[in-house]
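Scroll down for the structure; my scribbles are underneath it.
Showing chain A:
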Amino acid sequence: MNDQMVIDKAKASLGEKALDITNPAPRRIFIKLKVEDLLTAVGWLKTEMGFTHLATISGVDLGQTFELLYHFANNYTCVNLRTEIPRDQPRLPSICSLIPGAILYERELQDMFGIIVENIPDGRTLLLPDGWPEGNYPLRKDWKYERPPEVIPGGKK
Partner candidate 1 sequence: MATVKTLIYLVIYPGLLFLFLYSTFVEWYDRKLYARLQNRMGPTHTGRFGLLQPIADFFKLMAKEDIVPERADKKMFSALPAFGLAIVFTAMLLLPLWNYSLDKPSVTSFSGDLIVVLYLLSLPTFIFFLAGWSSTNLFSTIGAARVLTMLFGYEVPLFLAVLSPAVLANSWRLAEIAAFYRQRPALALVNLLGFVIALICVQAKLERTPFDIPHAETEIVGGTFTEYSGKKLAIFRLMMDAEMVVAAGLLATVFLGGFPGGPLFGLLNFIVKTLFVIFFLSLIRATTSRIRVDQVVSFAWKYLAPLAIVQLLIVILVKGLLS
Partner candidate 2 sequence: MKFQIPIGPQHPALKEPISLRMTVEGEVIRDADIRLGYNHRGLEKLAEQKTWIQNIYLTERICGICSHSHTTCYVQGVEKLMELEPPKRGLYIRTLVAELERIHSHLLWLGVAGHEAGFDSFFMYTWRDREIVMDILEIITGNRVHYGINTIGGVRRDLDEQQVKRILDSLDILRQRSEYYKHLGTNEPSFVARLAGVGYLSREDAIALCAVGPTLRASGVAMDVRKDDPYAVYDEVPFEVCTADTCDVLGRTVVRIKELFQCYNIIEFLLKNLPAGPVAVRAPRRAKPNEVVSRYEAPRGENIHYIKSNGTDKPERLKVRAPTLGNYAATIQMLKNGFIADVPLIFAAIDPCICCAERAVSLVDARTGQEKIISLNSLKSLSLKLSAGNKRKREAEWPL
């Protein structure tokens, strides 16, 4: 299985759904999708192409939209599904029903970008502390960290 075979099959199976397929480097394939087609594409990758290993999910804040990349790998090549969701409606379907190992990455996305992952089996916060204020999502570009003043009890005022 080489890159060209994967691209050909993607064109044949996904057809119109694959908005854009690029192959910028050997063993790196980027497929752009609409968010509605994400589950179909993941299912196709897993069952027909044997891409069972989800390396991680990367989120990027592009300003108006969030770009999400699902990095899949198998023994021959690495396929990256790219999708975009609008910033004011950050909703994403969960792929945990297909790939159970995605749970931690999806929880991380919820924490860091405030993306609402629908149908996630376990949606608690993963990384942020429990007292973290609502509506603060650290990896959004407009979030700035301000160090809270530390008060040492009994120290100098």
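Candidate entries met the following condition: all candidates are chains of the complex that A comes from, given by their letters.
Going forward, a residue touches a chain if its C-beta (ideal position, glycine included) is under 8 Å from a C-beta of that chain, and two chains touch if they have at least 3 such contacts; residues count from 1.
Fair warning: this is a prediction, and the values are worked out from it, not measured in the lab.
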item	value
Of 1 or 2, the one touching chain A somewhere in this complex	2
Candidate 2-facing residues of chain A, complex	24-25, 27-28, 52-56, 58-61, 69, 71, 73-78, 80, 99-105, 125-131, 138-139, 143, 145, 151, 153
